[in-house]
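Only a single protein chain was left out; the remaining protein chains are all shown in position.
And now, chain A:
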Amino acid sequence: MSTRKKQILKVIILGDSGVGKTSLMHRYVNDKYSQQYKATIGADFLTKEVAIDNDTTATMQVWDTAGQERFQSLGVAFYRGADCCVLVYDVTNPKSFENIKSWRDEFLIHANVSSPETFPFVILGNKVDTKDSKKSVTLKAAQELSKSLGNIPLFQTSAKNSINVDSAFEEIARGALEQNKADADAYEDDFNDAINIQLDGEPSSCAC
């Protein structure tokens, strides 16, 4: 008769202002794209049911954050309990690419994740639909970065033309699920440890 908590996969999208975080979220959740998205202020979220295997589903909760630096202090409140972090840059904006690492570091500092080395990140290079002449971040540079940060999965996406968005989010869901499971196991271990200590302690308390 346990009231089992619904499985929630919490995903945080980070990246510089204007790289397309909101568009990617809407493309994935609603399969829609609009030129009308406004700048995000604070944090918004959308949810989508994802199939895990044949008969189980989980709810993916995608948290979209504001890109302007001053809003980071709000964002960190929502980092807690994240199962996956998506780092987005704009292939036409080299500055946004350079900042990927600091977004990752910022996340790790504030999210308080159990093991930073294994926490799942995914990098998305968005706006690949733009003309080649406008692209200023090469795929090679991106691959090098993802390798240097510990082989983070990398996708070249377009929220506008729906390129690679679904496959990127499949990877995100996979990573989040694994992390979610690892956290649950760790919790269980802690729980068992606590019980063990109690059991160990009992004879000694009898002894006195």
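By our rule, a residue touches a chain if its C-beta (ideal position, glycine included) is under 8 Å from a C-beta of that chain, and two chains touch if they have at least 3 such contacts; residues count from 1.
Note that contacts and distances are computed from a predicted model.
Participant: Per UniProt, what's the omitted chain called: "Rab-GAP TBC domain-containing protein", "Aminomethyltransferase", "Transcription elongation factor SPT4" or "Glycine cleavage system H protein"?
Facilitator: Going by UniProt, the chain not displayed is called "Rab-GAP TBC domain-containing protein".
Participant: Name, in rising order, the residues on chain A that touch the hidden chain in the full complex.
Facilitator: Answer for chain A: residues 3, 5-6, 8, 10, 17-18, 34-45, 47, 59, 61, 66-68, 70-71, 73-74, 77-78, 80-82 touch the chain left out.
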